[in-house]
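Heads up, one of the protein chains got dropped from this complex, but the rest are sitting where they should.
Chain lettering (A, B and C) follows the sequence in which the chains are written, and residue indices restart at 1 in each chain.
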Amino acid sequence: MSSKVFKTAAEALQGLTFDSMTVMSGGFGLCGIPENLIAALRDSGAQNITAISNNAGVDGFGLGLLLETRQIKKMISSYVGENKEFERQFLAGELDLEFNPQGTLAERIRAGGAGIPGFYTKTGVGTVIAEGKPTMEFDGEEYIMETGLKADVSLVKAWRGDTQGNLQFKKTARNFNPMMATAGKVTVVEVDELVEVGSFDPNYIHTPGIYVQRIIEAKCEKRIENMTTRDPGLGRGERGSA
Amino acid sequence: MSSKVFKTAAEALQGLTFDSMTVMSGGFGLCGIPENLIAALRDSGAQNITAISNNAGVDGFGLGLLLETRQIKKMISSYVGENKEFERQFLAGELDLEFNPQGTLAERIRAGGAGIPGFYTKTGVGTVIAEGKPTMEFDGEEYIMETGLKADVSLVKAWRGDTQGNLQFKKTARNFNPMMATAGKVTVVEVDELVEVGSFDPNYIHTPGIYVQRIIEAKCEKRIENMTTRDPGLGRGERGSA
Amino acid sequence: MAWTRDDMAKRAAQELKDGFYVNLGIGIPTLVANHIPDGVDVTLQSENGMLGMGPFPYPDEVDPDLINAGKQTITELRRSSYFNSAESFAMIRGGHIDISILGAMEISQGGDIANWMIPGKMVKGMGGAMDLVAGVKRCVAVMDHTNRAGKSKFLPECTLPLTGRNCIDMVITDLGVFSRGEGETRFRVTELAPGVEIDEVKAKTEADLVWG
Partner (left out) sequence: MAWTRDDMAKRAAQELKDGFYVNLGIGIPTLVANHIPDGVDVTLQSENGMLGMGPFPYPDEVDPDLINAGKQTITELRRSSYFNSAESFAMIRGGHIDISILGAMEISQGGDIANWMIPGKMVKGMGGAMDLVAGVKRCVAVMDHTNRAGKSKFLPECTLPLTGRNCIDMVITDLGVFSRGEGETRFRVTELAPGVEIDEVKAKTEADLVWG
């Protein structure tokens, strides 16, 4: 079989990037973001990108890189503003912003990947989110319709992947990555560790390789946004708690 | 915390069964069915049950037990008829049957558990399945609306479970079980092996304990419907194939 | 004497029952975790994809792949499980979380909540707040009773853009506790902070409540 494995992030994006493309990028805050692929997307020079991502990175890191270079025209996100450059461009009217409730965003991406063009949810009923959206009543309660989302390319960060594209995610770095893997016309993945086929127990694969077209192994910096720790003087007894 | 662990299937269903209840029962064919809980449901004597299950068991096993005793009034399934008693009752007009395409059934159950009262799908457009259902056009194509499904009680079969109700499923015995666990007002699970909390790697839990109200360990017979094997004379070389 | 932030968190913690699955918002609600009553075992959900959120890590345990919804580094417990964001919000939207305790800017007498944007200021987004108030079985809002200008935040109608409509079951302020049961349309004063007189609360409340 023709290989899914590429050597570098730049090679993995070769031929996939173009102006006015829609890109999904995994992660929650800076946790589980495809750092190397984002940098390669910046270097591709693609302009007027619509970026679907729960957050918008920080100044100089994550999607912040693409904001700095003004390659992003529109963001579809649930929470932004950890990022001065974002705020500046938005307030200057240089950047479009579509807020989605976080769960609606996650479900829209899952729906896009699952061939579901629309679904009903209670989230946002009676708020600005509902404006202009079709509604339907079920059991006497009002729901609004949300649509599925797809992307030209999905950039995904996983923990381990095999050469067939089977993926495992680590802890809360999973977040939006598995759904985005299903919703890209082409899905490109960077993993901390690339392993041989057969390394995973088939019971515990989070994303089957069918969703992955290209994969690279790459070292991530993994910046921490809010470092919070406990006083090391306190006992570790609690760790035994269930 | 008050314990989720019960000793027997009968005790686990205590207080949950009643006439005209809706029950979801996991499994595909006879693979991954909650054998002991089905038998206990029969023994509860509940009548006029609506059973949501991909299949209807076989004569004398699985949901076949509840058909024999005429405790099932209606089945919502995708494929039936491995079962003479089922056929007899259906043809005699004693049993209601609602066919759902298998993927529609799976998604309806997932939607029910996820608080999604309706979603659109292309499955069944132009067929009898579409009759009487709302439709909507997306990108020039017609889709039909399907509704979410819930149950009074979901009977689930898992491989291993811990005392908090975290579950792991084995191979293709997973099938409908995880979604049904989310869609029951009360979810009762039988596992091959009950383990202590902390036995699982939290990265590889298929069903978080939040969905499980009661759990038992019970021995399953695990009948095989279609035993198919290879000639033992053939070499095992192929097993090395990827 | 009106309740402090910590008092309010402590009072909110009384709403947690043994076996509950709980989502705590940012701010005062985060403090609730410090006041869970003895003998009450709850499981904390973090909407970025975790059940069984543990305490902050010791410095040598910090893992950038393990954060909570406030993007703080945290730890796991023996009961923990991880899942993706769609599964996390399916859990929330599907009514599987027993209680959400969240901060508010305004609450209306009909149980509407506003807590995500102030027109004219830079808007950061609603994150998971709209999903939580729409989906969780029981929502408890914690806020100061009045704003810095002394104006009531418990109002006939919210003036700020809503996060959700008719979704708050209990309001805990520095002055007391206001709750309504299943199917009740109006809030009732159920508790006053020590030393707070009902007349003071009435004077500081624009919402129409059941006062007794």
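In this section, a residue touches a chain if its C-beta (ideal position, glycine included) is under 8 Å from a C-beta of that chain, and two chains touch if they have at least 3 such contacts.
This is a predicted model, so every value here is computed, not measured.
Among the chains on display, the ones the left-out chain touches in the entire complex are A, B. When the full complex is taken into account, the listed residue touching the unshown chain is B:Pro178, out of B:Pro34, B:Pro178 or B:Gly209.
From the set B:Lys4, B:Arg42 or B:Arg110, the residue in touch with the chain omitted from the display is B:Arg110, counting the whole complex. Check B:Gly124, B:Gly161, B:Gly184 or B:Pro202 against the missing chain and you find that the one touching it is B:Gly124. Listed by residue number, the positions of chain A touching the unshown chain are 1-2, 110, 112-116, 162, 164, 166, 182, 197-198, 200, 202-203, 205, 208-211.
Listed for chain B, the residues touching the missing chain in the whole complex are 28-32, 54, 77-81, 87, 90-91, 99, 101-107, 109-110, 121-129, 159, 169-179, 206, 222-230, 232, 236, 238-239, 241-242.
Going forward, only the chains that are shown with their structure count from here on.
Counted as hops between touching chains, the shortest connection from chain B to chain C is 1. Relative to chain A, the most remote chain by averaged C-alpha coordinates is B. Chain geometry summary: the mean Cα position of chain B and that of chain C are 35 Å apart.
If you average the Cα atoms of chain A and of chain B, the two centres end up 32 Å apart. Among the residues of chain B, those touching two or more other chains are numbered 114-116, 164, 197-198, 202-203. Listed for chain C are residues 41, 76, 78-79, 82-83, 89-90, 92-93, 135, each touching two or more other chains.
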